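Apart from one protein chain that is not included, each protein chain of the complex appears where it belongs.
The block that comes next holds chain A.
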Amino acid sequence: MVENRPWLSFLTHLVLIAGVVVVVFPVYLAFIASTHGSGDFMRGLVPLLPGPHMLENYGRMLTQGISTAGAPPVSIMLMNSTIIAIIIAVGKIAISLLSAYAIVFFKFPFRLLAFWIIFITLMLPVEVRIIPTFAVVANLGLLNSYVGLTLPLIASATATFLFRQFFLTVPDELMEAARVDGAGPMKFFRDILLPLSRTNIAALFVILFIYGWVQYLWPLLVTTDSKYYTVVMGIKRLAATADSEPLWNLVMASVILAMLPPVLVVIFMQRLFVKGLVDTEK
């Protein structure tokens, strides 16, 4: 749509800017709050300019945490969240790639049934099956461990489905050419299918990393040891203090810190997959 109407472009920009303000303002407010002293936010007049306590607040959260609220230093929680999000994203991608490869390229009995069974699990997200899953994980003695935190979340019907759809678009001749060229199934997968799926993998990694990062309910259930707390559930702990006002400046500092890694992942990976989209191959 190329239209040269000054009013229209003024209006569209107005709507855009309004949207940005609505989205960005709370984040801005969180940042401002994290730079003030402990009581400043409770005075009724919300400050809109940065205060002088930024380094102090962030330093305290990163190194000490708030022991009264039962929260370890944010640095530990950030590390946990990063480990868990990466294990979930990488695990989901690896398993989905392999199962989609099996479903699309191999002819075995009940192939379609296998696909539909995987597909149907889409209707059963973690929240629905949380009690039985918890029982299984607890009986296996996996509470308070990285395995317990990630394993139940790793199987992914969505990613399997996405890779299946992508593999279906890969021409059969490519596989046949590889067979004639002496590439066995795993060699074809590694040498040809994986490089072709690069952009899909990058895009999915971003989505799945954030999915893993924002997990709240599951870590809350399976962790009792503060060594394994993740940052998203930790924030909840910081805010829910008994008998006193929450230390909003410190809570907001944690919030800002918790936001940084996903933002970095999006910014970094986005360059990768936009590049992938530009020189699309196949």
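One rule holds for everything that comes next: a residue touches a chain if its C-beta (ideal position, glycine included) is under 8 Å from a C-beta of that chain, and two chains touch if they have at least 3 such contacts; residues count from 1.
To be clear about the criterion, contacts and distances are computed from a predicted model.
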Missing subunit (named according to UniProt) among the choices "AAA family ATPase", "Sn-glycerol-3-phosphate import ATP-binding protein UgpC", "Anti sigma-E protein RseA N-terminal domain-containing protein" or "Aspartate carbamoyltransferase": "Sn-glycerol-3-phosphate import ATP-binding protein UgpC"
Residue in contact with the excluded chain [from A:Met79, A:Leu98, A:Leu122 or A:Ala177]: A:Ala177
Contact with the hidden chain (one of A:His13, A:Lys187 or A:Arg271): A:Lys187
Selected from A:Leu196, A:Ile210 or A:Met259 as touching the chain missing from the view: A:Leu196
Touch residues of chain A, complete complex, unshown partner: 171, 173-174, 176-183, 187, 191-192, 195-196, 198, 279, 281-282
